[in-house]
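Here is chain A:
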Amino acid sequence: MSAALTVLMLFAGAYLVAVLEGWASTGKLRPVGPISSALALLGRESVVPRQPDRIFFEVAPPLLLVAALLAAAVLPLSPGLIVTDLATGALFVNAALAYVMVALLMAGWGPDGAYAMVGGFRFLGQLIAYSMLIVMPITAVTMRAESLFTTEVVESQAALPNAVYQPVGFVAFFVAAMAVAFLPPLDLPTAPGELAGGVMAEYTGWRLAVMRLSRVVLVVTLAAAVSVFYLGGWLGPALPPWAWSAIKTLLVAVAMLLVGRYVPRLRETHVLEWGWKIGIPLALFNIFYVGVLLLVV
Partner candidate 1 sequence: MLQAIFTAFFGLAAIWFAVVVFRTHSMVRSALALLFSQAAIGGMFLAMQTEFLGVLQIMMMATEMAIMTIFMVMYMMDPGGLGAMEMTHQKRASQVAGALGALAALAVAFFTSWGPITPEVRPAQQVHDLGIEIMERSMLIFETAGVTILTVMVAATAIAIMRRDEE
Partner candidate 2 sequence: MTTLILALAVGAVLFGIGLYGALSQTNLVMILMGVEVMLGGAMVNLVAFWRFLHPEAYSGQMFVLIVMTVMALEMAVGFSIATGRFRAKGSVEMEEAQDLKG
């Protein structure tokens, strides 16, 4: 029961984020936008490239959706509303997000097309840049919670949310979350305008609908992860807990989309350089800082 309710709220959030993304990129607010474009995609002809790697071509869109849903399965909406409360929840989020990489690699190699392959392998470079930046802030968060349960991570923030307690980690995790969801300015695998859609270039019809759905679910999952790890999940004064989770997740998603409107796309070399030379020392400093705060203060 609670599992079905959580998945339902996840898809409701995904619908809202899709409407907001359309508003952010085109400037027009169309509440029925996602439904009409999904119906249009399902009605169109599904063109398959001439010599695809058939297994990869078919498996990539569902694998992306499964990876996003698995990561969302361990994030709590309220004290009882979680699909599965794993004892290693915080690590499982990271494990599920690693399969986003596998799905995009398959989507890049499968269609036997130049733009898709360039997009897929560019995402591999982006992964090397962001993978440390996504694990080390989670380490610092679980240091404060003294447990890997996501529910205990939220409850440890009752006094002070982690965004104030560990601001460096918050910024690093926010940027890394945008990199995982390949949102602009870090949208190297899809790169509309430069790679003609990159990884999604060769997909048409219902497969493209599944890819776009998975991408929106991924954005919502990462916004929920940011709000659970850093903004205190369901904690808040007046409203019911699930309302606070929903508000915080939507605010984080809006912030991610707004950053994409104002910052130009980063080059691959810059992403790698800044990720390793600036990001990793900052993440290590964050762990040291949290350690000092926990042991001394």
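Candidates were picked such that all candidates are chains of the complex that A comes from, given by their letters.
Structure notes:
We take it that a residue touches a chain if its C-beta (ideal position, glycine included) is under 8 Å from a C-beta of that chain, and two chains touch if they have at least 3 such contacts; residues count from 1.
In this text, all values refer to a predicted model and were calculated from it rather than measured experimentally.
Between chain A and the candidates 1 or 2, a touch occurs in this complex only for 1.
Touching candidate 1 in their complex are the following residues of chain A: 53, 55-56, 86-88, 91-92, 94-95, 98-99, 101-102, 105-106, 109, 112, 121, 124, 127-128, 131, 147-148.
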